[in-house]
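With one protein chain removed, the remaining protein chains of the complex are shown where they sit.
Note that the chains are named A, B, C, D and E in the order they appear, and that numbering of residues resets to 1 at the start of each chain.
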Amino acid sequence: MTGIDTGDTAWILMATALVLLMTPALGLFYAGLVREKNTLNTFMMCLAAFAVAGVSWAAIGYSLAFDGDGALVGGLDHAFLAGVDFAPREGQTIPHLLFFAFQGTFCILTVALVGGAVVERMRFVPFLAFAALWSILVYPVLAHWVFGGGWLAARGTLDFAGGVPVEMGSGFSALAAALVVGARKDYGRQALIGHNAMFVLVGAGLLWFGWLGFNGGSGLGINQAGILAFVNTVLCPCATLVVWFLLDYLRGRQVTAVGAATAIIVGAVAITPAGGFISPGWALALGGVAALPCYFAIQWRPRTRVDETLDVLAAHGIAGLTGMLFIGVVASVSWNGVADGLIYGNADLLLDQALAVLVAPLYAFGATFLLLRGIALVTPLRGSETEEAQGMDIIHHGEEAYPTGEGALLFRTEPTRREEPASV
Amino acid sequence: MTGIDTGDTAWILMATALVLLMTPALGLFYAGLVREKNTLNTFMMCLAAFAVAGVSWAAIGYSLAFDGDGALVGGLDHAFLAGVDFAPREGQTIPHLLFFAFQGTFCILTVALVGGAVVERMRFVPFLAFAALWSILVYPVLAHWVFGGGWLAARGTLDFAGGVPVEMGSGFSALAAALVVGARKDYGRQALIGHNAMFVLVGAGLLWFGWLGFNGGSGLGINQAGILAFVNTVLCPCATLVVWFLLDYLRGRQVTAVGAATAIIVGAVAITPAGGFISPGWALALGGVAALPCYFAIQWRPRTRVDETLDVLAAHGIAGLTGMLFIGVVASVSWNGVADGLIYGNADLLLDQALAVLVAPLYAFGATFLLLRGIALVTPLRGSETEEAQGMDIIHHGEEAYPTGEGALLFRTEPTRREEPASV
Amino acid sequence: MTGIDTGDTAWILMATALVLLMTPALGLFYAGLVREKNTLNTFMMCLAAFAVAGVSWAAIGYSLAFDGDGALVGGLDHAFLAGVDFAPREGQTIPHLLFFAFQGTFCILTVALVGGAVVERMRFVPFLAFAALWSILVYPVLAHWVFGGGWLAARGTLDFAGGVPVEMGSGFSALAAALVVGARKDYGRQALIGHNAMFVLVGAGLLWFGWLGFNGGSGLGINQAGILAFVNTVLCPCATLVVWFLLDYLRGRQVTAVGAATAIIVGAVAITPAGGFISPGWALALGGVAALPCYFAIQWRPRTRVDETLDVLAAHGIAGLTGMLFIGVVASVSWNGVADGLIYGNADLLLDQALAVLVAPLYAFGATFLLLRGIALVTPLRGSETEEAQGMDIIHHGEEAYPTGEGALLFRTEPTRREEPASV
Amino acid sequence: MKLVTAIVRPERVNDVLEALYRAEISGVSITRIQGHGGELERVENYRGTSVQMVLADKTRFEVAVSDGFLETTIEALCTGARTGEVGDGKIFVTELERVVRIRTGETDDAAVTPERRV
Amino acid sequence: MKLVTAIVRPERVNDVLEALYRAEISGVSITRIQGHGGELERVENYRGTSVQMVLADKTRFEVAVSDGFLETTIEALCTGARTGEVGDGKIFVTELERVVRIRTGETDDAAVTPERRV
Partner (left out) sequence: MKLVTAIVRPERVNDVLEALYRAEISGVSITRIQGHGGELERVENYRGTSVQMVLADKTRFEVAVSDGFLETTIEALCTGARTGEVGDGKIFVTELERVVRIRTGETDDAAVTPERRV
């Protein structure tokens, strides 16, 4: 294949597989954080992302994000995969088809992330509708702004692997979704805690593994930016873990495991936009710095009345935002070949970063808010309190996560009932 | 190394690792679908595949599949790894040794798949014997027919990554195995349902991840066919999910999670033979189309008296068969450089595909049937009803999947017993 | 990037990700082997390795291991990542930064391994201190001896992927740690068995998957040694499984699943030092041979008073040692291009291997012993018996692995208590 | 009123439920437990640790019935649970002083009579 | 002394605990169980297998109280557990012959009185 480098392509094939894995890994992570009766529903919100965003991306999402260089949104020339084949895109060394797939796994993951805000209560069918629309109207637009040659990219805003569309996009959409859908029945009154911390830990481990493809692959080949992002993605969460351990310890003389899993996510999110732009030393620093706002946001949010259930805003929105701004401060041409940050004498970059940090959340929040309000006009977003008490798994999926088989009868004919019942 | 491309080899190294991962992933998937008391046994059937097929492949299986181009079966020149070293095989750009390992992981996985038909009742030792023989007498023969230059390949039958040896091979062998071993004690009388739907979901996620190497690596390097197969393996299961969701919803207003996990498998199986031969658009269509026969087979089979327990036939046999025939219809030279299908004016291909679809199942079914009948002459295939009631884990492995430690005593000396016992 | 091969780099990127995954996989494996009340603590010891060793490696560990060619330890020129950037190291074709990260994941994993000796009783904070010191004073030194041009490497001792620093290093340190920390309260009196064999099996599966990067990547690119090590890592554990099945069966007519998981680890460990040096046939033999000492060590150890809880010595120390010696016997220039072993007429190699097998354990054992004794002067290594009875999770992490939410109250104001209590 | 507690084999649970169903005993609570009786103890191995497992999985039924239904209940339990091999379990009967239906606060006989389902 | 056994909905457990707490009943044991009563059975699907689930998750409270506290206890249990919909559960009361506090060996009334916590 002309113009294709086998090494670059080998790595992006693998990176795509890694990002694809992140969605079930997220399902595992999320499922551990909810109560047993909502386990399957939570995982299914992630699998739903494959169904709706996988198909919508091929149909139109990719084109909206990556066709042409309109300021606000892409064109339709690549809709239904038109013109997407083996020849590489301009300036790339991997098949166009692979680029399409790699970017598609990002969109799928982001859709799944947003679900974290509304688990344990939102009905499954309206969620499917929301996910489908969101994957067309929100993600591709944000992706176009920074990756597809849109107005932010044009201004010089730097976002290596998705601080804007993935992290802030999901985080602030999650906030809107939580507000529209409303809090769970017993939120704030009872302790609603996850049922399996091992799922959370293993999920976080798999997510980190996948993130190496997510960030490391965003150089779209074997090049300095990709390598740098990869190594930074190894280092940054290590530093976040250190600071998170410390904060936990200072707070209660105990270092929590769910906290550690969260720290890994926060570290990986923070380095997502910055990976290919800052030095490994600064990546370690970013890991430590990002821990602070996210830690306190996660401590504080459950004390508010906003039931943004799995803290997508704190772990993704705020961490992503921190990473975006951090680029503006410590980016250095000597590592990224593109732009210096504030401490290297260039204040402009920080402004461009700040702009993105203002505008992307606004769009994500606003669009999600309207979308969900719209869907609510057609069908209720959540079920009755009784249904919520029984759990989403039984109601929406007709299954239990851990069936014992006891009391599961294959009755063929209903036994008839006598008149006088005997039992108490 | 002369003749070796580093990029091609990098990808096939990774693909091999991915396929190797599929066998434990299958163990997880399968273990979730059985009752708690048979969890370990089910997983162990998958690990057993490593032990028996891993060794038999090195000893003779590889040679039977890939040595020479006999019509029915390969030669013995590569037995015990003779002549398998760093130099690439003719026409390849990866070390011969790596090709051997890559293909070996396929054989291992396929052996594990067949076990799904007889879990919860077959004794472990006869299963080991069966697995060893099957890995020599069935898999390599089918693999030779389509991959090793055998008669089907010579006729022009297309099978990109294992529709014949892996999918139809396992599916129809599973049917035979279920018939010979017979139904579980309470099958058809009681509801025998899996104990952990999360295992099923996570297992499916890992299997999909591995499948990207399985199909994407079957181009044996970075080339159009491999890239196409890879991207199609991302897309096809998405479409299967959509249709499966729909069928589930129409049937019971509920979208099941175990169903979604199954849909992922079905989609990935369907694209296995077709991956490198059909366009991404048709891959999406295939995902949707394949859902139909498999969905109904899975609904219908448990109502029959055939206890093909984990529906290997439906999920692999029928999905693989669908994919094989689909190639005959929609293959296009413009994407695969090899052959057109029916709608592009070439009816011959469909005939060649149909032939494979007739003959491979016959061989797999017949050989498995005879093999198991033969083993049954030597040792019983299953234990007593009491053993089945207690579960395979305790009986065959002397372990429980989730031991509580309660009542597990490290008695050194048996306490002596007095004459008059006290308790009720 | 000059001097960089994209294919080599693609593979090492992937291999690094695979090794990184091994640490959470080890957490899963280990967590399954402990009692429910210590699940999270066990996993956290693995995550702790990321925090402490991830940072210490960047700060100084890497430099101690890989800077200069001092006999005993490296220099400080690469401390704090000085001089670690995109240009490859001498004789390599991958970016220096990537080499640093790849080797870092080894150090992290090894630290996590040592924890297996002291789970279920050691306090978390002293473990953090120990891990930090060990990752600076032990691992880099051993790594320098064989990988960084130290005295063993200079003599000609062969260690492909870490028999010395990783396997013997962790195994003999584990022994020392177990001796210093002491046995669990009820050890030898009660049966202390793991709570989730599925975690053990899935963990082993993921570890094997990761090990393909661990060994296969240790050629630092696409080359004969790397390919050979990769394929041998597929084959060797298969043979170990066969022999382990046999030993189990002969012993109790039952083939245990936890045993099978252990066999996979043992096989992968044994081939770690030997991977790139011995033929695939001998790799199979090594898999079988290594099963024997490890099997019997694991049977025998729990009957002693040494509570080396998760048998790191048997599974890593002894298996690694076996692999090291095996190289001395069967290495062949025709496969490795470096040195022949005893049976090919070269006795010297075996002596060099034997030397490593003597000295590395001594250093690991001694240093760990002193380190822990030192820490014990500052803070107690373990808590009270009551704390041990309650479990590490509640005491050190303030969490349960599988919270039910029942009895978890969000009390705002303590209800006041009347004088006369009513209940029994 | 009596409280009938039965310990049965887990693999017979659905049979017992059906037997109760047939006998029109519709209120029942079950618990997964472990028990030790006359059953043979088995040996299990976890790595080098061999243990004697003195407990087997069992299921505990709790059925509150009015006095007149006691015999029917015991019969149903026996029919559903019996295999004839050691380990089939035991039935324990205790006197119930009072029964309250939480939903309505009704007690005793009132709590005994379940409402008709349509 | 009486042994009060209550079967309640799992989602009401914490409410029941609080109600007991308010009523100053501080000794209680709970078990996760499954039950069948007047509740509607639901259908579940696992691949091709459709099953009628006749059991619903419930939680069982066991509270030993001295006779004088029986009414308070029942009241607290009802308050905490009632939703008014079918499936709220039942309370069973049996006579307790003896109570022993394991830690001290005290019996009956002595075992009834918990020590003050500071």
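As a working rule, contacts are C-beta pairs under 8 Å (C-beta built on N, C-alpha and C of every residue); 3 or more make two chains touch, one makes a residue touch a chain.
This structure is a prediction, so every number in the text was calculated from the model and none was measured.
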Query = Of the residues listed, A:256, A:368, A:390 or A:404, which one is in contact with the missing chain?
reply = A:256
Request  = Touching the hidden chain in the full complex, which residues of subunit D are there? Just list them.
outcome  = 2, 6-8, 31-38, 40, 54-55, 58, 60, 74, 77-78, 81-95
Note = On subunit B, the omitted chain is touched by residues 404-409, 415, 417-418, 420-424
Ask   = Footprint of the hidden chain on subunit A, which residues?
value = 33, 191-194, 248, 252, 254, 256, 258-259, 262, 298-303, 311
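The rule is simple: only the chains that are shown with their structure count from here on.
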Message = Using the contact definition given at the top, which chains are in touch with both subunit C and subunit D?
response = A, B, E
Ask   = Centre-to-centre on C-alpha atoms, which chain is most distant from subunit A?
value = D
Query = Using C-alpha centroids, which chain lies at the maximum separation from subunit B?
reply = E
Inquiry  = Need the CA-centroid distance for the pair subunit A / subunit C, whole Å please.
reply    = 32
Ask   = Do you know which subunit E residues sit against two or more other chains?
value = 14, 32, 34, 36, 43, 45-46, 49, 51, 54-55, 85, 90
Key: Contacts with 2+ other chains: residues of subunit C   = 5-8, 10-11, 14, 191-194, 252, 254, 256, 258, 404-405, 408-409
Task = For this assembly, give the contact graph shape among line, ring, star, complete and other.
result = complete
